[in-house]
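Yeah, one chain of the complex is gone here, protein chain that is, but the others are all in their spots.
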Amino acid sequence: MNRFSYLRASSVDEAVREAAADPTVRFIAGGTNLIDLMKYNVERPERLIDITRLPLDRIAETDGGGLRIGALVTNDAAAYDPRIKDRYPLLSSAILAGASPQLRNAATTGGNLLQRTRCYYFYDPGTPCNKREPGTGCPAITGRNRIHAILGTSEHCIATHPSDMAVALAALEAMVHVAGPDGERAIPISDFHRLPGDRPEIDTNLRHGEIITAVELPPADFSRHYTYLKLRDRLSYAFALVSVAVALRMEGDAVAEARLALGGVAHKPWRDPEAEALLHGRPATRDRFIAVADHILKDAKGHEDNAFKIDLARRAIVRALSQAAAGTPQSQTDKRIK
Amino acid sequence: MQQANAYIGTPQNRVDGRAKVTGEAKYAAEFDAPDLAYGIVVSGAIAKGRIASIDPSEALAVPGVLQVFTHENRPRTAWFDHKFRDETAPPGSPFRPLYDDKVIYSGQPVALVVAESFELAAHAASLVRVAYETDAHMTDLDLRRSEAYVPPKKRSGVKAPPSPRGDAEGAFAQAPVKVHGEYRVAIEHHNPMEPHASTVVYGEDGSLTIHDKTQGAQNSQSYVSSVFGLSSGQVHVVSPFIGGAFGSGLRPQYQLFLAVMAALELKRSVRVVLTRDQMFTFGYRPLTIQTISLGANPDGTLVSIMHDAIQTTSPFEDYQEVVVNWANLLYHCDNVKLTYKLAQVDTYTPIDMRAPGAAIGVAAIETAMDELAYATGVDPIELRLRNYAEVDEADKKTFTSKELRACYQVGAERFGWAKRNPEPRSMREGRELVGWGMATGVWEAIMQKTAARAVLTRDGKLEVATATTDIGTGTYTILTQIAAETLGLPMAAVTARIGDSSLPKSPVQGGSWTAASSGSAVQKACQSVREQLFKHARQMDDSPLANASIEQVMFADGRIRLMSDPGASVTFAQAMQAGGVDRIEAEEKASPGMLTNMRYSGYSHSAIFAEVRVDEELGIIRVTRIVNAVAAGTILNPKTARSQIIGGVVFGIGMALEEESMLDHDLGRFMNHNLAEYHVPVNADIHHIEVIFVSEHEEKLNPLGIKGVGEIGVVGTAAAIGNAIFHATGKRVREYPITIDKLLG
Partner (left out) sequence: MSASQSSAPLPEAMSVTLTINGETRQLDVLPWTVLLDLLRDHLGLTGTKKGCDHGQCGACTVIVDGRRINSCMAFAVMKDGARITTIEGLAQGGDLHPLQQAFIDHDAFQCGYCTPGQICSGVALIEEGRARTRDEIRELMSGNICRCGAYTNIVDAIEQVIGADGEAGR
């Protein structure tokens, strides 16, 4: 780990001001990703701004009838918050599918969105990696890529975004509120993370010096027909090979509105509005679900180790849609898949 | 009559339990020393080539950095590579850390940075600049297959395959039923929870007290003495607690060399702890390509067994383990051909990992036997009974004891095997397919020459001591039980001292031999104390035991009593007082019986039954029930032994479904070198595990009838699960771990 100086910010303004002035600054919240990467010498900030004492740790009602989750609300607090459990059980479920109780106690809403890929090479400074050191190449493409992306990849990077929470937020169409040197702005979650393209070192559209202050959930009610289905290499405490967040609004047997986001398959939570539209106004049948899955995966591209994910994702989408349609969401403790 | 102090065979809490649940138990990296310096290893990036240049200047410029050791400034150590050979080294030339500029595997230590604090050392380590010249490397066993060779020099203690018997090829060609397949188990890393660590305490006189994570304090001690040219009196290894090892501590690992080197050079105490990622930079369970051909009659009786293995080793040592000998040990067959070859890849040498050889060899054989059961339509248990080996056919010896039949029977009953519909895909609950499978486990009962000391003092306290270690096996507890029972003392009056190189000689802890070996030695030492005590008691004035022989008395509650008249007794203290002694000490050696070994084969056995639930569409497998019926001679402590078996089963579940060290062959490097991406089972993966100890009378191997339980729990478990998965789904996967992709593929 490199040496760094430490500042405990006492206001959002102070944090932003200090960060804007210095390109080597990083905010630190729960620390569960940043410290991890600093110990591997992957992240080497020279200055840390501790934002944990900022008053961003509350969940509040919005005027529009939604909820605003402060950036410092821990994953644990969010998942077990009665309002979230009640109105946004999809989010609660997705958070509880991730990491471990200890990590969720430390991890924050803002930090979770900004956690970096778990690509083996990215984590190992003994190897090349375009994301870690631009221009060095991407050994994952011809190497070990079991945990890598099948959608939206580029010839420069095939990494995935590892968050579960973000997948649910994508389905719920959350807004990310940020404050920066140029004031405040709100970024739709779908524009928050980016695809690797030829700049895989840039994960998101957050600008330097900007701090996430909150994530806002719009009021739309998907609390009856939803599911978060996560498939992984062991039954807990593992990142997703494929995960699917589904939120449906049903009218009788027909789907009035469908939202579907995939995790573990791309550099960002993957949405496909065209595919979702195939469900609108249609009865919730298995055939329809298959059509949706096929549409989402039509451009999917696998590599040696991860080609199976295309088929797995297809099956997972179909299953998740049936779970949501039936109103039988996946439990994160009972490991039987519904 | 229930004798007081009868502890052997009874469930007892661990005597070191309190130390472990309060955090008082100290592991290798937890011993303090004045002025302790911290060492961090810099790991190499390439698989093969040489270090073109290494620049420590930036690291050295950090205030608080004491030294950066590289091959360029390494202090002199032993020249000859044989000086680096340890007690368990396979034939070859052991790895010598920082020896020269050659890089022979990825992750090889290329420098040690020593600083005043852990943080400084870690920081400075990131500043060491290394440039390499690379050579072509090869880590893909499949591409080295054609160059496989029979190891010219046998590894001591590892049986080579027996010579062929009968005509296996001919019999196979003629056999009415044939099973033929290639089987693999992925590379695994031991990953004990405690990373490898050595704290070297530098004494004022230049002597070293070393706290090493090792399965053999004396092995580490003799390695250090030999490599650094120190007298054995100058090196004292003390390792009271080991945070698991599973074989990784059988050989001194490079952190020991580096810590000692730095301490000697800096004349200061030094601690070196490997990172979790560096736990993937030495030995592992080797990838093995196994080919099996079974020929059988329609009733399932075997007419031919052929089992060939090609196993990974390093370019510098010929690692060996027993992979192919198991089928004929379990099953009668007149035509048997077994081969075992090595092929070199550019990695570190493999190291024994829990049930080395058997874990993978039996996984393959027991999978093939299940295929044979389906090919013949014979129930899997019935198939095994029809082929039951009554004698060790390869060695032409009888078994010291073998209650495997009872294992099948008791295990099947407990599991409810009779209710199984043999048809694949016939059992279902909700969305999930349910599968029931079984397999056999086997492991050799080994005993090694071991010495132990017992000291009884007049205050009624007994200390027993031998150099062996407790790696979670419960050794402290069983030695306490044996000693307490032999002398007739409450367990609370007995202290077991182990994990110290200055104690009576013991081999490394491993191979499930510790209980039999150190247990027998402790028993003998205690018996010798008993005899001396009895002599004093008889010679006492007016001794009620004056006319008794030792067979006519019993030792209980700190007294010697006449069996015929329990009222007539002498306390230990009285006897010692009469003899004018304050302490009675005895040191004894226990060795395997040569005659027994020539005439008999000793093995523990098990029958494992597994229930899986498979979501077929998504490839998600849950192991919901395991019943493991084990016959392993005398079970000294059913409580700790049960835990050992459960732990072995959990290891087996990892092998069956999760564990795989993934090599990037382009880089020649293991890539998932951490516990987030190398998956070992977590709590949610483990459901009901039931262990049954089948009673087995054993009297030939050692007086207590111990066979050991450290490995047997792993053996067969993966196959039982794989077979259950076949039963559930109708899909046969011959490569473990059975991950989602393989089930869907």
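So that you can tell them apart, the chains are marked A and B in the order they are listed, and the count of residues begins at 1 in each.
Please note the rule applied: a contact is a pair of C-beta atoms (placed from the backbone, for glycine too) under 8 Å apart; a residue touches a chain by one contact, two chains touch by 3 or more.
For clarity, every value in this text was computed on a predicted model and none was experimentally measured.
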Chains in view that touch the one left out, judged over the entire complex: A, B
Selected residue (touches chain absent from view) among B:P350, B:G474, B:G488 or B:P737: B:G474
Contact residue for the chain not shown (choose from A:K39, A:R58, A:R224 or A:R286): A:K39
Per the touch definition above, residue among B:L127, B:V238 or B:V272 touching the missing chain: B:L127
Given B:G247, B:G361 or B:P681, the one touching the chain that is not displayed: B:P681
Residue of A:R3, A:R58, A:R207 or A:R224 touching the missing chain in the full complex: A:R3
In chain B, positions touching the absent partner: 13-14, 16-27, 29-30, 32, 38, 58-59, 61-64, 117-119, 123, 126-127, 191-195, 241-244, 246, 273, 275-276, 471-474, 639-640, 642-644, 646-651, 674-676, 680-684, 686, 688-689
For chain A, the residues touching the chain missing from this view: 1-6, 8, 28, 30-32, 35-36, 39-40, 44, 46, 48, 50, 52, 76, 80, 99-103, 105-106, 235-237, 332-335
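FYI, only the chains that are shown with their structure count from here on.
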Chain A-chain B separation of Cα centroids, rounded to whole Å: 41
Of all residues in chain A, those that touch chain B in their complex: 1-3, 39, 41, 118, 120-121, 123-124, 126-127, 139, 142-144, 146-147, 231, 233-239, 241, 305, 308, 311-312, 315-316, 319, 335-338
Sites on chain B touched by chain A in the complex: 43-45, 106-107, 119, 122-123, 126, 277, 430-432, 613, 615, 617-620, 622, 657-658, 662-664, 666-667, 669, 671-674, 676-677, 679, 681-685, 739-741, 744-745
